[in-house]
Every structure is written in structure tokens, then in C-alpha cells.
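Every protein chain but one is kept in place in this view of the complex.
Order of writing sets the chain letters: A, B and C. Residues in each chain are counted from 1.
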Amino acid sequence: MIELVEHPFDAGHALNAFLARRSETGAVASFVGLARSEGGWTIALELEAYAEFTHAGIAAFAAAATERFKLQDIHIIHRLGAIPPGDAIVLVLTAATHRREALDGCDFLVDHLKSRAALWKKDHGRAGARWIEPTGRDLADAARWEAAS
Amino acid sequence: MIELVEHPFDAGHALNAFLARRSETGAVASFVGLARSEGGWTIALELEAYAEFTHAGIAAFAAAATERFKLQDIHIIHRLGAIPPGDAIVLVLTAATHRREALDGCDFLVDHLKSRAALWKKDHGRAGARWIEPTGRDLADAARWEAAS
Amino acid sequence: MTRVLLFGRLSDVAGWRERAIDPPPDTLAALRELLRLEAPELGRALEGPGIQAAVDRALVLGDVTLSPGAEVAFLPPMSGG
Partner (left out) sequence: MTRVLLFGRLSDVAGWRERAIDPPPDTLAALRELLRLEAPELGRALEGPGIQAAVDRALVLGDVTLSPGAEVAFLPPMSGG
């Protein structure tokens, strides 16, 4: 399941719902990305998406992750709009029989969300606003899944 | 924080508590290990520990992970005693400024819990009971952190 | 009528996020030329590194024909999570 939401979400509730009724799952990995205050300089992050296009793009690499890591299930929640420091931006959950698949699948999805999902992030700070582009490390992190495949 | 508990624990509640008041954390990774039913063959897993010795051993590699991956915080809950299929055995939570450190720190801790924590696991199945020893993959997974360091 | 969408910093450069253009241009290249003539700064930004175009919600490379009711989006480098 992939959700793009305009409001705060409850990561713990989503984790518990994902864990329920899993008698053949051995491993659930998760990742929560949070907005940082940067020592008080950041007032809010603003996340923008292209609705169905964004959803379809995420669904495509989620399907690739499911196949590659033999995942039993995925749940992604990505928040949009203004996000204050301390709030969760994104939650990724993966379920698999064994730990390696769940962990690597989660890692793959996080790297792809960072630089290959149709999302744009603006930092609204005390010193003004600026759009954040993926760093060299972000691009290299996503590319390592191609080299290894 | 490291907890060895004799009763079911609430992973979602622990995640939310861990996420609270984190204005300078950019990434929280987590892992939940669950008891599998194995198609109905497993009635319960039994986890045994050597109390303070187990706690001290886990604390030692948690300290190593904190240093190596520059983690801001760790929370580990490991359940002991009889654990029915579908229940959580272990929860690992890591917090860091950036995603790579949080994910790799979580991965390191899970690998070490699997074959280097003083814990012993017995499978109580329909076909009898047997102690589970770490697999070749478990040992190789833990060893890869030495090769890479 | 062609619907044009700008994302991320492109909408800051242009001063708008969504526009309808009528009569509709026949090709993506004609749309780019029209936008460049009207606002040179936006025209340059659309040619900048890492800017992708999507027509009717599919990424395209180079020039393509536009149907009269096409939706064209210009996308800066993606940055989620």
C-alpha cells in the first residue's frame, strides 16, 4: 500500500497494523524519515508531489523491490505539504520471511524515494526558502542497486 | 536502552516513544523479528538468556554500533520465554542524523543479536523440540562487519 | 488547450504552478519556444540540467507531438524522503 497524505500520520499505529496477523513473516524492517530543525534554522519543510504520477512512480519501484527481495508486503506513507521539525516525513515498512530481504528491501525503497520519486522538497528557514536537490550521495546510493543487480 | 522482557511488548508504542522529541534526528530505522508458524509446525519458540551476562554483551556491541555509525540513540527489546507464532521476538531501533547511519546501524545490531548475543532459541514443534543454532548465513552476516571495518 | 504544470523551483522561477495554453502547441518543442519567448528566464530553467518533461503523465525524451488536450509537466531533480 502506498499513501500520500497531507496531514501528520501515526508511525507506531502503522507499524502495529503491519505486524498484525503475520504468522509466516520472520522480519519486518522499517524506516522513518523526519524533518530536522538544524539548530532552529529550519521552520518547516514543504513537500510537493505530482499526484497520480508520483504514486505510479513509487508503485513501480515498490513492485521492483517486491520481486527482487521477495517481499511479502510493503507499506509506504509519504507526507506532503508543510512539515515542522520533529514530524515524520516518510514511513517505509517491508515484510519478508528472513531479515536480510526485509532490511535490504527497506534500504532500496528509501534510496529510491530519496532521488527517484516525483517529490520536491523546499526548506523554509529563518534565512529564507530554498529547494533541496538530491546530493551526490543520494544519487550514488540509488545507483548502487543497479551496479549490484 | 536495552530491555530483556518475559512478556509480549508493543512495538508500535516503542517506535512512537522513540520518535518523540527528536528535532535533530533525520532518520529512525527499525527491525522487528517475529516467530514464524512454519505452516503450523511451530507451536512456540522458547528464548533463554543468561540475565546480566546477556545484557552486558548486547550493551557492548550497542556501544560499538553507536561509535561506528554515529548513532544518536538505540532501543533494543528482546523477549524471553515462550513466544507463539506471529508474536514479536525482538525490536531494534536506531536514530541518526542521516538515513545511511540509521539503516546500517540497525543492520549491524540485528546481525549481532542473531549470533553474538547470549541467547538460545528452542523450536517447540508438532514434531518435537530442537535447539536452533546459528546458520552459516547468520555467522557470515555478523562477520561481514569485521571485514568492512 | 494544453495544460502546463511546473514543479519545485520551476514554479518559483515562473511565478505560476499551472497554466492553460490556447491554442495548443503541436509539439513539446513548440511549447518550450512559446514559454521561452514569453519568459526567457523560465525558458532557460526548463533547459537546465536534470529537468525532465512528462506528457500525459509519462516521461518523454527529446521532442514529441502533443495532442490538443495534453498535460505537460516539467520536473526538476526529484528529492523526497
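In the analysis below, a residue touches a chain if its C-beta (ideal position, glycine included) is under 8 Å from a C-beta of that chain, and two chains touch if they have at least 3 such contacts.
Bear in mind that the values here come from a model prediction, so they are computed numbers and not experimental data.
Q: Who does the absent chain touch among those shown?
A: B
Q: Of the residues listed, B:68, B:98 or B:121, which one is in contact with the missing chain?
A: Of the listed residues, the one touching the omitted chain is B:121.
Q: Consider the whole complex, including the chain that is not shown, and state which of A:55, A:99 or A:112 touches that chain.
A: Only one of A:55, A:99 or A:112 touches the chain omitted from view, namely A:99.
Q: Could you list which residues of subunit B touch the chain missing from the display?
A: Contact residues on subunit B toward the absent chain are 33, 47-48, 50, 52-53, 56, 78, 89-90, 110, 113-122, 131-134, 138.
Here, only the chains that are shown with their structure count from here on.
Q: Where the centre of all protein Cα atoms falls, which chain's Cα centre is nearest to that point?
A: The most central chain here turns out to be A.
Q: Using the touch rule stated at the top, which two chains are linked by the largest number of C-beta contacts?
A: Highest contact count belongs to chains A-B.
Q: With centres defined as the mean of C-alpha atoms, identify the chain lying farthest from subunit C.
A: Of all the other chains, the one whose centre lies farthest from subunit C is B.
Q: Express in whole angstrom the distance between the two chain centres, defined as the mean CA positions of subunit A and subunit C.
A: Averaging C-alpha atoms per chain gives centres 27 Å apart.
Q: Any idea how many Å lie between the Cα centroids of subunit A and subunit B?
A: Subunit A and subunit B have C-alpha centres separated by 22 Å.
Q: Could you list the positions in subunit A whose residues touch two or more of the other chains?
A: Expected reply: 33, 110, 114.
Q: Two-or-more-chain contact residues of subunit C, please, as numbers and ranges.
A: 81
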